[in-house]
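Note that this complex is displayed minus one protein chain, with the remaining chains in position.
By letter and in written order, the chains are A, B and C; residue numbering begins at 1 in each of them.
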Amino acid sequence: MTIAEPLQVIAQDGSTAGFQVDLSNDALLHCYRTMLLVRAFDDVCLKLQRSGRIGFSIPNKGVEACQVGAASALEKTDWIFPSYRDFGMALYHGVKPVEMMHNMFGNDRDSARGRQMPVHFSFVQPIHFVSISSPIGTHIPQAVGAAYAMKLRGEKQVCLASFGDGGTSSLGFHSGLNFAAVWKAPVVFLCQNNGYAISCPSEEQTASESYAVKAKAYGMPGVIVDGNDLLAMRKVVKEACDRARAGGGPTLVEAKTFRMGGHSTSDDPTRYVPKELVESWAKKDPVARFERFLASRKLWTPEKGALLAEDCTREITAAVGEAEATPAPVLESIFSDVYATLPPHLRRQGQAAFDLAARVGDAAAGGGKFPL
Amino acid sequence: MTIAEPLQVIAQDGSTAGFQVDLSNDALLHCYRTMLLVRAFDDVCLKLQRSGRIGFSIPNKGVEACQVGAASALEKTDWIFPSYRDFGMALYHGVKPVEMMHNMFGNDRDSARGRQMPVHFSFVQPIHFVSISSPIGTHIPQAVGAAYAMKLRGEKQVCLASFGDGGTSSLGFHSGLNFAAVWKAPVVFLCQNNGYAISCPSEEQTASESYAVKAKAYGMPGVIVDGNDLLAMRKVVKEACDRARAGGGPTLVEAKTFRMGGHSTSDDPTRYVPKELVESWAKKDPVARFERFLASRKLWTPEKGALLAEDCTREITAAVGEAEATPAPVLESIFSDVYATLPPHLRRQGQAAFDLAARVGDAAAGGGKFPL
Amino acid sequence: MPTLTLVQAVNDALKTAMRRDPTVIHFGEDVGPKGGVFLASDGLTKEFGKARNFDTPLSEDGIIGTAIGMAMNGLKPVAEIQFQDFIFPAFDQIVSEAAKLRYRSGGQYTAPMVIRTPYGGGIRGGLYHSQSGEAYFCHTPGLKVVVPSTPEDAKGLLLASIEDPDPVLFLEPKALYRQVKGEVPEGFYTTPLSTLRTVRTGKDVTVFCYGAMVPVCSKAAEQAAEKGIDCLIVDLRTLLPLDEEGVLEAARQTGRVVIVHEAPRFCGFGAEISAMIAENIIEYMEAPVARVTGFDTPFPNTLEHHYMPDARRVLDAIEHVAKF
Partner (left out) sequence: MPTLTLVQAVNDALKTAMRRDPTVIHFGEDVGPKGGVFLASDGLTKEFGKARNFDTPLSEDGIIGTAIGMAMNGLKPVAEIQFQDFIFPAFDQIVSEAAKLRYRSGGQYTAPMVIRTPYGGGIRGGLYHSQSGEAYFCHTPGLKVVVPSTPEDAKGLLLASIEDPDPVLFLEPKALYRQVKGEVPEGFYTTPLSTLRTVRTGKDVTVFCYGAMVPVCSKAAEQAAEKGIDCLIVDLRTLLPLDEEGVLEAARQTGRVVIVHEAPRFCGFGAEISAMIAENIIEYMEAPVARVTGFDTPFPNTLEHHYMPDARRVLDAIEHVAKF
């Protein structure tokens, strides 16, 4: 069932030609606001990074519909195994921007207590948004294992495993999709094909005719969808979820989109992305397209949009204020969570580190007795 | 160009329905004799193992045509990256059985000097038959790298990478096929689908409709061929080689065959292979089929076949005599070939081992001064 | 108490765990109808069904990757890697993922799971069926590494590993699978991780060992006793987290130490024991700290009996440090 032409629901002019929209107006506006929130998060983080207040961030301009459309197809009881670019999925499901901002600043209220780089989020509430890991593709078989547990218990949940075009070359892609298909595990594999893996264009990543066709190697359906079309994303992912919940096994979804910015704040895409390519994709901006769709339903005007965007920026800015004012993790955070309980050798190393810090009067080490 | 029905040239009755055979009678008989040699090698090794004279061997009954047909499509300047079941390819190209028998006994004339388990052969003459490694699939990207070197130098050679159905799940399969297709490297990937990976049947190995279809994931042609049909094997592998030599890139060939014995001499297949399955494949024996083909060309009679088989057994038995009489490697063989030159710490360790052996009068250590 | 071989004790532990806890599942290559290449999982599919004991495709990355996901989501996976030599395709999943999951998520996600795998030489397996890779894993914070040497410990430590909230690599000395037999309590019990076992008390030389080297060291100690050298033998059992206090205490008791393992010497586990001693109690040492180990070469086949430490080599080292 590989579809050669990407599935599209919202035409570039915003019309949907008789498509049965299955979301309320409020829900549509929630999707829209989430995309604006992602954009605001991006903008603010870029400025923070440029001014040295945070070390790193990952731009999402261009891929917002992909994330939000996919997320909208999930239930709160489902699990997301995200890539580092997917925080829009968490925002959609109600994770507060400030929770993320704690991570961006690596402070003590970060769920990972400042151990991870920025954008490596982890949440268990209000949805399982599994701790992001830098090594590409490792989370793919993990999603399959979590889905196997769901299936064994007879739960009707699914796992969404999201990764990039580059991720399809990883080991985890191969083992994950293979195991999932053999086990008929309830997983949806979402390949966000944004044109590049850092600087590597798709034609140097694979010689296959598409990413979706790789599904054939594993005996599962593969679908191509317009990743800049929120409703098409939702439709395709929802169908895959439904099939998975019904015991029909996994699906590979390829979402065709484009990363409008650099790979990260450390990257200079002008070294490798042709200008014309960026320009051509600029015309397909997923947010503008969704705005035209909303306008066609009288849910949007430029003024309303601007107000909402301001509101989002305010929310993000407030999050920055709170996160930046939160202290760094204390020294103890280096030693905890390695094991469920602190083994003696780590207690000794922690104590020594604490003693030394205390002796040389190191404020960052946190006051008082070594707490573990 | 995936072919749903395995390509067949020799019908079960030995007829070839107008197929243009591109081998001389001598060459056909060489193919036949090689298959008998494989069978004799198998039989003799099984007896050696059962009587405790060697530790291990890998039966090939049922897959002889696969190996020999594929090998016959190669030139001496091509490289073979074999799996542990492929020694028929080496025999076809003129490696002497005694060279192999030295490995089976792990003696000092073994090319690996008794460091590897039996059936882990390595030859550079008369064809590159690359050192067999136990970890499954690792040789697949290696074949691609060697082929890249051929291509860079403008040579018209190819690499044949051979592996089993289980091997398609390995990491090396995924990275190897992907790199090969992107680079258009001159490689032929031969998947010998013999029904099982040790005890794991194909339906638990993959949910895909075939192994050949996995080629689609990499954007290369995939072909299915009857692996018990020597001429079909030759034809398909030769076409793939021709395409590779002409710059057309890699091909994945799936040869459908069946492993009539256990996985190895350590295995008891009755625990997991249904009897009826073995019986159904017994009727498709590749050697008998080739004999019927030869008979149809007046090249074979039962008497001729029996004489040739005896001759093969004699050759293998002679090899056993020579190999068994060859001494075990000397102690020095543990320490050499770790690096191009012996580093001081290995010299010290070797000297200590030698001194101790000498002190306790250990004959196996070999006489004289530690030679490195 | 029944008398079992080590591999039977492993099998017994798996059955015991799966009977008492329905979330325990066991999988790997050829562990289903075949029962595992060493028969460690013999009978599991029959008793617990295919959903709880099953064969996987040939991918160690897939085996460990899916095990991590199962562990995150409420199961207790016990994954078999057919030979420790074949664990390396899963190295990334083990070292980057299982070991770091709790840390990187601040405890929100964890990977309580067990990886069982036969390790070591002695079966004429050559380069790829004989390796002892414990040091690779012991250098990885977040993992636990356990190595039994008796049937009773094999069962008790495996059950403790399955109960443990952290990922455990359980290395089974394949040379001992059928070589050692012993009484094994029936039903459920655990042998606590991170505790040492005193195999033999002695006052002259302390020998640290684990896994298949334990019987080798015991034999060497008997021979040493004939020569008037009295050895204390310590079976480390859990290599990470190691009972460091116990190790230092045992080393201090004699002031003369021999460390024995099959793995190559350079950056092997023995180096850590030695370094620990040099760092903390060097002033108690009356002799060099000796290591008897595999050589710094790949594992050979025909000459494996020269490669693996035997009683002869261990005795030589015991005499060396005793007489120093």
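Following the convention adopted for this analysis, a residue touches a chain if its C-beta (ideal position, glycine included) is under 8 Å from a C-beta of that chain, and two chains touch if they have at least 3 such contacts.
None of the values given here were measured: they were computed from a predicted structure.
Chemist: From the touch rule at the top of the page, work out which displayed chains the omitted chain touches.
Modeler: A, B, C
Chemist: Which is it among A:Leu46, A:Val98, A:Val124 or A:Ala353 that touches the chain not included here?
Modeler: Spelled out, the listed residue whose C-beta touches the missing chain is A:Ala353.
Chemist: Identify the residue among A:Pro6, A:Gly114, A:Gly195 or A:Pro286 that touches the chain left out of the display.
Modeler: A:Gly114
Chemist: Hey, which of B:Val144, B:Leu160 or B:Leu331 is the one touching the hidden chain?
Modeler: B:Val144
Chemist: Going by the touch rule given at the top, which residues of chain C touch the chain that is not shown?
Modeler: 85, 88-89, 91-92, 95-96, 99-100, 103-104, 127-128, 135-136, 138-139, 141-142, 240, 242, 263-264, 266-272, 274-275, 277-280, 282-283, 285, 287-291, 295-298
Chemist: Take the complete complex as the reference. Which residues in chain B touch the chain that isn't displayed?
Modeler: Contacting residues on chain B, toward the hidden partner: 79, 81, 110-113, 115-116, 120, 122-124, 130-131, 133, 135, 138, 140-150, 152-153, 159, 171-172, 174-176, 178-179, 182, 337-340, 343-346.
Chemist: Since one chain isn't shown, list which residues of chain A touch it in the complete complex.
Modeler: Interface residues of chain A facing the absent chain: 55-56, 106-107, 114-117, 120, 133-137, 166-167, 169-171, 197-200, 204-206, 266, 271-272, 328-329, 331, 333-335, 338, 345-346, 349-350, 353, 356-357, 360, 362, 364-365.
As a convention for this text, only the chains that are shown with their structure count from here on.
Chemist: Measuring centre to centre, with centres taken as mean CA positions, what chain is farthest from chain B?
Modeler: Max centre-to-centre separation from chain B belongs to A.
Chemist: Pick the chain whose C-alpha centre of mass, unweighted, sits closest to the average of all protein C-alpha coordinates shown.
Modeler: Per-chain C-alpha centroids compared to the overall one single out C.
Chemist: Please work out the Cα centroid separation of chain A and chain C, and write it as a whole number of Å.
Modeler: Here chain A and chain C have centroids separated by 39 Å.
Chemist: So the centre of each chain is just the mean of its C-alpha atoms; given that, what is the distance between chain B and chain C in Å?
Modeler: For chain B versus chain C, the centre distance works out to 35 Å.
Chemist: Find the geometric centre of each of chain A and chain B from their Cα atoms only, then give the gap between the two centres in Å, rounded to an integer.
Modeler: Whole-Å distance between the two chain centres: 46.
Chemist: Could you say which residues in chain C touch two or more other chains, in rising order?
Modeler: Touching at least two other chains: 56-57, 59, 61-62, 89.
Chemist: Two or more other chains in contact with one residue: find those residues in chain B.
Modeler: Counting only residues that touch two or more other chains, chain B contributes 169, 171, 204-206.
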